[in-house]
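Missing here is one protein chain; the remaining ones are kept as they sit in the complex.
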Amino acid sequence: MAGNIKKLVLGFILLGAIGIAPRFLGIISLNMAVELAIGALFAVSLNLLLSYTGLLSFGHALFFGMGAYVMGISITYMDGITLIPAILMGSLAAGLTALIFTPLLVRVTGTAFSMLTMAFGQLMYVLCIKMRGITGGEDGLTLFDMPLLSVPGVFSLDMTDPATLYYTVMGVVLISIGCMWYFTKTPLGGVQAGIRDNAQRVEYLGFHVSASKAVIFIISGTFAGLAGCLAAIFQQVISVDGFLRINVSFMPIMAIMIGGLGHFLGPVIGTIFLMFLNQMAMRYTDKVELVFGIVFIMVVMYAPYGIHGLWVKARIYWGIFRHRKGALGKEERT
Amino acid sequence: MKVLNVKGYLFVLTLLMMGLIFCNNCIAFQPLAGDIETFNPSFQYFDEDADDVIKIGLLWPFSGPAAANGAIYWLQIGWAVHDINTQGGVMVDGKQKKIVLIKGDTQMEPAAAKRAAEKLCLQDNVDIIMGSTGSHIAAIGQNVAAKYKKIFVNMASYSDTLMDQDKFNKYTFRTCSTTSMLANGLAHFYANRPEKDFYILCQDYAYGHEFAENFVQALAQVRPDARIVGKDFHPLFVKDFAPYLSKIQGANAQVIITADYTPDSNNLTKQWDQLGMTIPLAGPFVLNPLALQSIGEPYGKGFVTVQSCLLDLDKPGNKEFALAWNTQWKRWKDPLYSTNLFQWTGSTLAQATIGTYWLMHVIEKAGELNPDKIVATWEGDQTIIFGNLYSMRACDHQAMFNMHVSEIEWPNDYYEKSAGPIKVTAIPAEKIVPPPPKGLKNCQ
Amino acid sequence: MNPATAMYIIQALHGLAYGMLLFLVASGLTLIFGMVGILNMAHASLFMLSAYLCYQVLAFTNSFWMSLFLAPLITACLGLLLERFFLRKVQAHGLGHIAELLLTMGISMVIAESVKSIWGTESLVISIPPSLDGLASFAGIHYPIYRLFIIGLSFCILALLVTVLYKTKLGKIIRATASDPGMVSILGINTPKVFAGVFALGAWMAGVAGVAAAPMLTVFPGLADQVGMDAFVVVVVGGLGSLLGAFVVSLTLGELNSFGVQFIPKLAPVLVFGFMAIVLSLKPNGFFGEGDH
Partner (left out) sequence: MILEAQNLHVYYGLSHVLQGVDLSLEEGETLCLMGRNGMGKSTTLKALAGVIKPKHGKVTLKGRDITGKQPHQIARAGMGYVPEERRVFPNLTVIDNLTMGAKPPAGDGKNQVLWDVERVFRHFPRLAERCNNKGANLSGGEQQMLAIARALMGNPDVLLVDEPSEGLAPIMVLEVRDILAEINKSGVSVLLVDHNLEMAMSLAHKVCLMGKGRTGYFDTAEALQKHPEILAKYLEV
């Protein structure tokens, strides 16, 4: 109970900090926070799949890009559309793509699943380049005339203003992550961990493994699509390199690994760490890839459960240390 | 009239000289007049904290897979900046100001590019941004720059649509050519040549298609009897060009028109040689010293290259620059810059240098760093650098200059051991520059 | 000869040359996967490194044959070290494929960046050795000798590999280890040593491919990604761990590529990934894949 209150207080402090941040941060830091939040949402959506069903997707950029492209295309070709329907269309399109692929995907596991997702991701990448007429090819779509995020007569927000963008993205990301967290606590969400550990047992419990996998795959895809929409709004350019390349799929995997596999908020920590690392590396050297490579190797070798794992370990050691100290203290007293 | 006439050049040159005599303050620097011997591309030092400097942000990939590209522009712009700095700098606000270059690493990724551009604008507080390879990156760069009212000088992105009515903003200038200028230049070159069967082999993306379309259109106008015997678009970074080349051989083409750049162009040249082909390649990037060196004698003799600033060693200004560059190159030890690729300047390797000199001339003419003043000064500005005339079209901010086409010669007296362009044909700007986009309001 | 027939023959040869080169890279990758269950993302980097080493050895000794001997040897040693000091330790964590994936990706980044620092970012000049330069002519067809050499070399290595795997006791041990390493260990065989050996063998083959490719392709820091993706597709479509699958799919991709260019150039880039997506949709473990790893 005390732990819960502590967490609640911590949450409120964090929320407050996010709320007042624009007063203290410059545009650069604000934009970095936006980028971070989008990256975190994308990584959490992938983590939903990875940590809770043990399915590693190598082609999650497919959904990220699908969301962005559908949103971008609807803005470019549909006159007078506002942002909210465009975003909805983007996310739903990503979810729909996931739905279309589910019959193929749910029947495979392990490496085959990773390979199949990668194949579709790459296929989408190539197709987007080929369909130059709609997607703009390598140059992509530019959204320099961003429509307003508005409900007519209620409110209207300008997404080119950094602070407004910041609040909007933060709000959407927090709500989305909250939704996903809530999902993991529902009975169906609980089953996902079961699928990862022992698919057969889940079948015995009366849940259909394939259907459960399909549901989580679609949810994960939809939120990845939403992250893509936000990224497109932020960057104002939707290009294959920025949204569909294989690196885009790898980044959230890295974030999950670094943050800590199997922990819901691990990817958020991982995204923050990667962002920070990128900034530091850029400041001091041109060899950003070298720094990243070495960090990945170190993480896998010495902290296989990422930052969260290190934290747990540290707590255990701290516990042992305190226990010993306490014992010592008692001895002294007696 | 194929070559711009010499009298015209002399006239403008005289005017310029007279201007120098009468107005000492107007132009404080001259290209190549500085202490270029102390220039070292690997260790360019800029005193960023000094007061009264002109800060220029470079928006290029300096890390990641495309880092080589950033290095090329870092060298070119650094050259001009070093030259100007050692002459005391640029006369602005009544003071001689030195130039400081600040890297903004795009990593060739849109997200990183946006971050880098914003950092340049807001944190480093640069006065001007130069960029950028990759038209999607350049689009982001010019958009961010316009948002914070910074001049953006596009020196490396050729896409015609980058300055169309949707993307144009008044703070962006393009000093390099567009894809259609390159293609038109090449087509005009073939107007009076015997070859008439062409095969087009381009990269399968916007740039390649744009080039091919423009070439075909221009060729149809200047050479109605020419035939396009085949057209292929290959994906970026092809491993093996052999299937394409064998197909071309079967099509009985006389020239292969290709807009490919490295590494595709290198690979193409290499495998062209391995298959024992004799049909010459023609395009903007076929003059790559590394690729030509690797195929051995006769080093791609007969290839045709088209470039905005192909240096003509018969021309005084050009020759000076080329020789100064070559002398310097012999001293560069860093593997980044010591390869044959950098042995001679010209073609892609001179474009940004010239653009930098031009920009500095404009700043000096404007006399202040206020972006609106610079915009007003640059629009319609004309200048001569290394003997070539450059003018800025006011309505869409596209640089206008002659396009240069040449056959590659070997052996030759000028380029030590390597192949090079000898008799350069200048295609006059008015023939090749596309009409300005109609939607822009100044263009009507 | 009839030009059409000549075209078919030449395009088939082009496909064979590239397909066999691809097979050299992919077979090492699939061998390692079949044995150790690791999808080695650094494999293509070893291939690239070997191409660069070929350049360096050429610069020192001016002998292509020397570099064909030395460069693969160095990459094999490097592979051995990677297995011994990195992968084996990570496998002991028991985190499964994702950890190995991240590790090998990290290694590939380090290799790529080291290559850039040592040899620069521009493409290197590696000419075809004089003894293999020029065209061979038969029945009115002219074909580059070097490409024929690549085809021959690849077949030699394929023959060597098949002999070792199917005719020697070592081969039996390797194949048995691929299916059940625990049981092999129970029979008194030091499986970690077998793993290391196979890893080194795979790296060696990547090395040979690197040297063979160096004069034919462009040696630049993106070479790993360029060929790596194709090799990856081959391994996945052919069935992870299946040598036969790698062979069949390499040749299929090679021929698909050259005849695709000849007849349906517009679809050529989509072809590879479309092929992969379709095959995997129908057979998730690839053409010749055996169960799930």
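A, B and C are the chain letters, set down in written order, and residue numbers restart from 1 in every chain.
Operating definition for what follows: contacts are C-beta pairs under 8 Å (C-beta built on N, C-alpha and C of every residue); 3 or more make two chains touch, one makes a residue touch a chain.
Nothing here was measured: the structure is a model prediction, and the numbers come from that model.
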Going by the whole complex, the chain not shown touches C
Decide which residue listed in C:142, C:175 or C:283 touches the omitted chain of the complex.
C:175
Among C:127, C:185 or C:252, choose the residue that contacts the chain missing from this document, as touch is defined above.
C:185
Extract the touching residues of subunit C with respect to the undisplayed chain.
169, 172-173, 175-176, 178-180, 182-191, 290
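In this section, only the chains that are shown with their structure count from here on.
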From the centre of subunit C, which chain's CA centre is farthest?
B
Go ahead and note the Å separation of the Cα centroids belonging to subunit B and subunit C.
38
Rounded to the nearest whole Å, what is the centre-to-centre distance of subunit A and subunit C, using the mean of the C-alpha atoms as each centre?
34
If you look at subunit B, which of its residues touch at least two other chains?
67, 204, 235
Got the subunit C residues that touch at least 2 other chains?
116, 269
Within their complex, state which residues of subunit B touch subunit A.
62-64, 67, 105, 107-112, 114-115, 118-119, 122-123, 134-136, 139-140, 143, 147, 159, 161, 166-167, 204-207, 209, 235
Where on subunit C is subunit B touching in the complex?
3, 7, 10-11, 14-15, 17-18, 116, 118-128, 134-135, 142, 144, 146-147, 216-218, 220-222, 225-227, 230, 257-262, 265-266, 268-269
For the complex, give me every residue of subunit C touching subunit A.
39, 86, 89-90, 93, 95, 97-103, 105-110, 112-114, 116-117, 229, 236, 240, 269-270, 273-274, 276-277, 280-281, 284-285, 289, 292-293
